[in-house]
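I have placed the structure first, in the form of structure tokens, so that the comments after it can refer back to it.
All protein chains of the complex are present and in place, except for one that has been dropped.
Which chain is which? They are A, B and C, in the order written, and residues in each are numbered from 1.
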Amino acid sequence: MNAATDAAMPEWDVAQWFNTDGPLRLADLRGQVVLIHAFQMLCPGCVIHAIPQARKLHELYGDQGVAVVGLHTVFEHHDAMQPHALLAFIHEYRLSFPVGVDAPSGDGQPIPRTMARLGLQGTPTTLVLDRQGRLRLRHFGHVDDLQLGVALGRLLAEPAVAAD
Amino acid sequence: MNAATDAAMPEWDVAQWFNTDGPLRLADLRGQVVLIHAFQMLCPGCVIHAIPQARKLHELYGDQGVAVVGLHTVFEHHDAMQPHALLAFIHEYRLSFPVGVDAPSGDGQPIPRTMARLGLQGTPTTLVLDRQGRLRLRHFGHVDDLQLGVALGRLLAEPAVAAD
Amino acid sequence: MNAATDAAMPEWDVAQWFNTDGPLRLADLRGQVVLIHAFQMLCPGCVIHAIPQARKLHELYGDQGVAVVGLHTVFEHHDAMQPHALLAFIHEYRLSFPVGVDAPSGDGQPIPRTMARLGLQGTPTTLVLDRQGRLRLRHFGHVDDLQLGVALGRLLAEPAVAAD
Partner (left out) sequence: MNAATDAAMPEWDVAQWFNTDGPLRLADLRGQVVLIHAFQMLCPGCVIHAIPQARKLHELYGDQGVAVVGLHTVFEHHDAMQPHALLAFIHEYRLSFPVGVDAPSGDGQPIPRTMARLGLQGTPTTLVLDRQGRLRLRHFGHVDDLQLGVALGRLLAEPAVAAD
């Protein structure tokens, strides 16, 4: 896994949310360890490894301090991965955690806004924020379960508020 | 795996082909053992098990008498699995064997024509034809590699022409 | 998998049998396709891949023309893999097919007799005989389930007696 950066995570720019009651902002998740799973519904590595891992994390730790959020960062085959198709995907893969559609660039560039802002290399990318909202882990590609677990366990043990 | 039926396989009704030079008919494959992989691009069981199995079969035995053919039998989430989306899927999953789009019913029924004609229960379904075009194996769900191999090996050993 | 050799399989030289009513000879299996699994109980590749594959073959095809036979070809760590230890291994791994102990060389050489006669490179090695007792497949290392299945299916389709 890549070295942590410790920088504050910039706000995401989401055009549409699924599995939420309304727009979700990073600030709403403050106090929890947040795992953001940037994916594309037609990316094999996402579907075969990262999506099952995100589901498992949500099932096991969703009520124990880990907030799992999917971010559909479509940067290729845009016509095939529109929100109505994503909705079918979410249904078929039984995803129950919040999934946001990364907002299109609006200027004809293929990379959507949050993906561009973060400089993500591709999908799947796993981002982990600590309880204070700082970006602590960032990994492009497959993340090993044991290593992800150790990283999350360490962050779960940290306090939610910075010591004075 | 389900018992073989031995009936002649009815012709498929395909609206559009990918990875072929033109329309493919069952008769074009006579003399080969044919594995038809009925799938939907958003079906998890297809993507995780059946598609990799079909790819492997095509790579290992595509030039040794086994013709692998994908049949995109969309019976749900039709809007999300149109041919342009299938094309993106074929590209991302690097499928190089022929893939046909099962023709829509045309009368508003969700089940496409070939799927209805064959009475398939869902996806993935594996159909295997012998060298004479008879349907010899039909299985809904995951097919074990070892068992599929034994079935194919037996059929490869059969003559292409009926004995008089 | 390695190319088949087509030579007649030489008789094995077995010091002790487990899971049989008495000594088993190759001639006793004539008419069946025979899979000989040469292994060592402390060989990781044997335990993790080849033993489960042999078990599965025996369960699925043991009464359909495939005779699975284990051959314990101990060529290293002899003290740790004596027959009483093999018996515990057979119990723990629930092997129900015949397992023979390849006879020690008798002259202080580490390679046991059948292994030396066949010139096996190591364990696991898979040997497959056709219904007429000829060695048709020989592979050192992991054999893919799909490929093993195709090879066995082809051999199962062959007649038990040579055509005149």
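Observations on the structure shown:
Here is the rule we go by: a contact is a pair of C-beta atoms (placed from the backbone, for glycine too) under 8 Å apart; a residue touches a chain by one contact, two chains touch by 3 or more.
Source: prediction; values computed, not measured.
When the full complex is examined, the chain removed from view is found to touch A, C. Only one of the listed residues, C:A15, C:L29 or C:V47, touches the absent chain: C:V47. Screening A:E11, A:D28, A:D79 or A:D145 against the full complex identifies A:D145 as the residue touching the chain left out. Along subunit C, the points of touch with the absent chain fall at residues 41-44, 47-48, 76-77, 79-81, 84-85, 87-89, 91-93.
One chain of the complex is left out; on subunit A, the residues touching it are 53, 56-57, 60-61, 144-158.
One rule holds in what follows: only the chains that are shown with their structure count from here on.
Arrangement of the chains shown, judged by which pairs touch: a linear chain-to-chain path with two open ends. Taken over every residue number at the interface, the positions common to subunit A and subunit B amount to over half, indicating a same-residue contact.
In terms of their C-alpha centroids, the spacing between subunit A and subunit B amounts to 35 Å. Separation between the centroids of subunit A and subunit C, computed from CA atoms only, is 50 Å. None of the residues of subunit A touches two or more other chains.
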